[in-house]
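Missing here is one protein chain; the remaining ones are kept as they sit in the complex.
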Amino acid sequence: MIKTATLARYRVPPGVLMLGALVVIGVLVALVRYLFGIGAISNLNDAYPWGLWISFDLLCGVATAAGAFITASAVYIFRMERFRPILRPAILTGFLGYLMVIVALLVDLGRPERIWHLIIYWNPHSVLFEVGWCVMLYTTVLALEFSPMLFERLGWKMPLEFLHRITIVLVLLGTLLSTLHQSSLGSMFMAMPTKVNPLWFSQFLPLYFFLTAAAVGPAMVIVESYISSRVFWRGLEVDLLGELSKAIPILLGIYLLLKVFDITLAGEWGFAFQGGMSILFWVEILLGVVAPIVLFSMPSVRSDGKRMLVAALLVVFFGVVLNRFNVSLIGWPRPANLSMYLPNWMEFAITIGIWSAGIVAYGLVAKFLPLFAADHVVTPAKAVVTPEILQRSRFLVFPEAAWLQGLAAIAEQVNFDDNQLIFRQGEPARSLYVLLEGSVKLYSKDKEGKEVHTGTINAGEPFGISALIEPYILTASARTAAPCRALKIDGKALRDLTKENPALGQALAQRTAQAALTRMHWARAWRESM
Amino acid sequence: MTNDWIDIKNADVVFIIGANPANNHPASFAWINDARNRGAKLIVVDPAFTRSASAADVYAPLRPGTDIVFLGGIINYAIQNKLYNEEYVKAYTNALTLINPDFKGPADLDGYFSGYNKEKRAYDNSTWKYQTEKVTVKVKEKDASGKEVEVDKEVSVPKRAVNLDDPHTVWSHFKKHYARYTPEMVERVCGTPKDKFIQVAQLFCSTGAPDKSGAILYAMGQTQHTVGSQNVRSMAILQLVLGNIGIPGGGVNALRGESNVQGSTDQGVLFHLLPGYLGAPTDANPDLKSYYARFDTTSYWANGPRFFVNLMKAWYGDVAKPENDYCYNYIPKSSGNYSWISLFQAMYAGKIKGLFCMGQNPAVSGPNARMERQSLAKLEWMVAMDLFETETAGFWKAPGVDPKTINTEVFLLPALDAMEKEGSIVTSGRRIQWRPRVAAGPSGAHTDIWILDRLAKALKAAYAGSTDAKDRPILDLAWNYGEDPEPDVWLVAREMNGYALEDVKDAAGKTILAKGALLSSFGTIALAANYDAIACGSWIYAGYFAPADDGRGVWRPAARRRGQKDPGNLGLYPYWGYTWPLNRHILYNRASARPDGTPWAENKKLIWWDAAKKVWTGYDVPDFVPTKAPDAKANPAGLGLAAQSGTDPFIMKADGKGWLFAPTGLTDGPMPEHYEPLESPIKNALSGCQIDPVVKLWDTERGKSIGDNVGTTDKYPIICTTFRLVEHWQSGTMSRTLPWLAELQPDMFVMIGKELAEERGIKNGDMVQVSSARGEIKVVALVTSRMRPMKVDGKPVHIVRMPWHYGWQGLATGDVANDITPHVGDANTMIPEYKAFLVDVKKA
Amino acid sequence: MPQLSRRQFLQVTAAVSGSLLLPSAAQAAGSSSLNFPLHKRVGEATTICPYCSCGCGLIVATDETGHISNVEGDPENPMNRGALDPKSIAVRQLSNSPLRLHRVMYRAPGSDKWEEKSWEWAISEIAKRVKKTRDQSFVRTIKVGDKDVTVNRTEGIAWLGGAANNNEDCYLAVKLMRSLGVVYLEHQARI
Partner (left out) sequence: MAKYGMLIDETRCTGCRGCQVACKQWNDLPGEETHNTGSYTNPPHLSAQTWNLIEYKEIDRGGQVGFFFLKRACMHCEHPACVSVCPVGALRKTPEGPVVYDDHKCIGCRYCMAACPFGIPKFDWQKGLLEGALIRKCTFCADRLSNGLIPACAKTCPSKAITFGERDQLIVEAENRIRKNPDKYVNHVYGKEEAGGTSILYLSAVPFEQLGLPKLGPAPVTTLSEQVMEYTLPFAGVWLATLAGLAAVFKFRERGAKQPEIGPAADDPHNKEASK
């Protein structure tokens, strides 16, 4: 049985309790819907047949689940291996996203018990027919893409083997189906020229919906990674996300050009300058499209988690959610003597209930299934590091208590599984490690790029010493050879400490040089033994 | 109606005044639209721009209560522009008849006619009489020995002038009277813009031409005024002047509101009538002879006494014999007026102890309804026979009433509705149609006939063995309609239709009706020697239940016929049902032919004189003696129609002429004169006489909130009129209880013009309070541009209008509109003035 | 469903799924013309509308309880040729209304509620009251000028009603009331 990285103690944190309560409320409201009809729990009426559940749960739900096919196609079609760590969360988010869409449909549909009619009764002229089929098929694809995590947890070899072989087919189908229905959600509204506001109505609606969905994919991955890194105290793969987000300005750029071209062609700029909807139009375009294009094309943003989160949120909320609402609801003409539709609390209860269930499911999967790439699991030290612990390693033995205090403050204790990749040659060396238990093997690439074992670190010895030596780039990769416990000291904090305390810095520099020398001897000895 | 519904399609101009057929008689619009498809024009004159007005070619507003000025204006317009049909006027109306020289009209006496007695508020109509002249006539008479011998007899006949403008002719008084109704006067009093009035007058007077016909459709908008009867007179006069009476597409047509109000009136459910419009005896006719004297001898009414005898034979069978004046004294004789308002005033005074309500809901439909509900509280017992618990049956638990203070016993008897019982009803066009039972009603309910039958038998049992003379009428009442399981309505129909008790023989001894046979025409009664061998409950219905051909050779009781043939394609449909009298569809249709008997115009022909066969023929049953030639001379000494000439279409009139000038029959003047409604915003511009001088003014509980108070314009500046909706019916008992109708018009409302709403700060849909001198009600405000203020006598006056269907029972409820209508009635018929009174409107 | 071997099963699903991908043929081309069954009887019984005085003809169908299940215009009646306004159509709800009275109800003096009674009781009680009131208020003769005139009337009882009643109902009502000597005899035609 594989031992997963234990994330949290068994006690259920208050957050999940609250989410659970929201789910229960949602279920109760749904029960009222099934007993007394949709009207009993919503402000939907004959003038507004579609409301929050269609505009948000369906349209935005499907769009924001686009992260799955974007990441999957990046990794498997475009072979961008580096995005692999964020693939599984994206697949999970996509899969849960589509399940949430289906649950929302089961509440919104007038006859949910007949949702399967789509299979036996066909109308090939209807865009919704195609959307229905694509959602059904793509959810199946997502389920299959998600199932490895499950089978891994259950340890079933045969399905894993089979799934591994058909992964590429699944991803191809997934990408195809996503393209089809992400665009046809837009074509649905082409059937309503008299309803959709002229600023949004166009024959390019399918393209608009696809491009914005594609753009919101990476944005959602950013948002979801940021959140899960906060919630599950994981490191944020800022670099990966930064790279993935490069696609956003391109996609939104094309979208913006197309939109400008289309409105000019149709000569509808007049609408953009009068009437309430023009304000929403500019908010959507400026905040949802132009700002993200600008932000995501700046490297400073792409390298900083917080800034990327803000830019991603802009895309999600103004670029997609507001757009979907404008197209499907807010922009519609309001019948004469009827007030504007506003969803009531019960409609929000259903949506929030569904999203809470989604988050809880995400947490459960994250907790019980191998969701995250363990190597990158940089768990911030929660266990308090005391000077006595430091003393266990010769490297950190210092007479001055103050030094020990300073070091303890910036050190944290980490555990690694056996055969777990800790860091990789070429990446920036962010932390200095000192091994307390177990053993770690170092590898580095030789001329031909072949991986060469260059040394072993035993208990008490430091590694990742490049964190102290400019240009602070790791000269080797480190992989555990047994379950290890180590001290991890943040490189930057350590460097600051040495600046404040030159004596300590000088002592450390001396011991680091010693460690480098021993490693060099070891390497020469090992090569001669080959 | 003088004509019939479908006949409207033959009109060249349809003139709707004081009616809203789009609302209250939607079926009529099929015929109005048929006429318009042929190019006919539709005129609507109404205070509000109603649903009928929306379809009109010409619409003109007028202030409620000023119809006489408007119609007078048109009459005057016809006279001044010589658009009247002179040949018709001269031959068929009493225009040439000379009037008593002492006669003076309102032009001379500032609004009064000659003969007015201020204290009694009544006229002595001796100065209105015709001038008469003596004529000697050869008459065959039996001398003492019974031998026929010819003798000279002196008879006085009305004196007629040669040309219209001779002095003292009806026509000269007529012209002088109407000269005051100028277009300017119409604009000043009615508030109708002059050009609009001229447009209406011009269009309608175009039907004066012989080849044109114009129909007037009217309803309660004309009748529910203190001058209601004179309003109707004005329309009759206008149609006479334009020659529109008796011809297809013409006539004076009342659009009656209830499915059988025509029939219930025919059966005499009114204090002053017996069935068949025979006058009810009064204390002025102590014996049969004095009663007979009330009937004209020179019109068809000469047969009145015979019809009375037939009625008595129907009611009392063999007991009615010549010796006891055919049980004349079994019939109660009235003293004075017992009509609706007098009835409730008597009830309020505690004189009436018991009340029967058969399908009637006075708590909502009567004037000053709040006071009338308090009258109900004075009753000892009340019997209500209805389909639902009406406001009347439940008056003791009306909102704001403490049941403990009301001691009236109420018996509420569940009745079956029209679908659940058999019988006949009559349309406005006098067409009787038979209705079989087509549905099953609630298990415990019974037909009205069953209830009356049980009641009659219980009363007979209660009075059984009594030797008191006063109880004879009940014990001798012929009442045998069977009982298994219901009384047989066919037997009642037989009795009303009339049948022979014995073989009926004419003067020559020939049997004209076998014993037991059904009467097929009241002509048989006129011809019969032993006319008292015929029992006939309702002479005008004679023949309605006798077997008749339905045009396809199938003989069935006339009222049950469904024949589709329509000779002449005039929409008369003589083989469908039975139109009384004698299946004659257009009354006075002798006037549809020129005096010489030829049709006025090829496209307007109805009946004409067939010189070869010497008989009147055509598409309708002639309203004339079939064999009397157009040039036949009148025999002044003759009885009945013999005394009328070949050019006297109006056979029910003593002189056989249409009355432009009514020497008798009307209490408030021989010609219509405008008087303001009881509650009016302005002084009468025509004369110094503000209101109809003969109207009876009540002053019960004057000063108290529900009393007979009269509102004045200082506290109540706005004119209010009541109207009806297509979605509800009368007091709402049969419509506000039905979901499909309650849904259409759920709440009681008042229609207010935009201008008035602005003045009072009222928004559309607000609750407002409408108050009059008799109380206030709370209703929804319907702010509309279909009601506009009118400039009357130089002053702007606001008008509001409200439906009166609502009450507190049923699904759609609301305040009772009639809580604030006045207790004042028309001078002749006492019909309440619902259509014009003063109110104030403010936010509730 | 006949037992399908596994291979056959695969073939069938393949065929079906194959067609899944291709849109099914457009709705059966040239589908037969309208052939929906009438969801209720139109009805043949003819009668006349009880509301205004146009005298429009109705045809009516009733359900097994005898209540009206369909109402529409009688095409043969020349007055309306099949047309009807809202009220006459709603006659069906008049026949089925739960508010319809189906028991004799009696309200005692001062009481605030109805009591159910039998017909027999009601008829005899009403007859008693009519007799009592009539006997108390009956006037045989009155003085007119100097002469005694026989009037034989009672002003203690009034009768209202029946413009919506059949001619035969009205005729019998007048016949009975006049025989009692009633002079306060009025109805809707007056107002």
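Per-chain residue numbering starts at 1, and chain names A, B and C are given in the order in which the chains are listed.
We adopt the following convention: a residue touches a chain if its C-beta (ideal position, glycine included) is under 8 Å from a C-beta of that chain, and two chains touch if they have at least 3 such contacts.
Treat the numbers as computed from the prediction; the structure is a model and nothing was measured.
Seen in the complete assembly, the chain not on display touches A, B, C. Only one residue in the set A:21, A:77, A:227 or A:503 touches the chain that does not appear here, and it is A:77. The chain omitted from view is touched by exactly one of A:179, A:212 or A:351, namely A:179. Touch with the hidden chain on the side of subunit A covers residues 2, 33-40, 44-47, 49-50, 73, 76-79, 81, 84-85, 87-88, 109-115, 117-118, 121-132, 148, 152, 157, 160-161, 163-164, 168, 171-173, 175-176, 179-180, 184, 187-188, 190-195, 203, 206, 335, 337-338, 370-376, 419-421, 424, 443, 445, 449-451, 477. Mapped onto subunit C, contacts with the missing chain fall at residues 23, 27, 30-31, 33-40, 42, 70-73, 75, 80, 82-86, 89-90, 92. Where subunit B meets the missing chain, the touching residues are 22-23, 26-30, 32-34, 49-55, 59, 726-727, 738-747, 749, 764-765, 780-786.
FYI, only the chains that are shown with their structure count from here on.
With each centre defined as the average position of its C-alpha atoms, the distance from subunit B to subunit C rounds to 27 Å. The distance from the centre of subunit A to the centre of subunit B, each centre being the mean of the chain's C-alpha atoms, comes to 88 Å.
Multi-chain contact residues of subunit C (touching two or more other chains): none found.
The residues of subunit A never reach two or more other chains; the list is empty.
Chain contact summary for the complex, subunit C toward subunit B: residues 45-57, 60, 62, 65-68, 76-81, 83-87, 89-91, 93-95, 97, 99-112, 114, 119, 122-131, 133, 136-138, 140, 142, 144, 147, 149-191.
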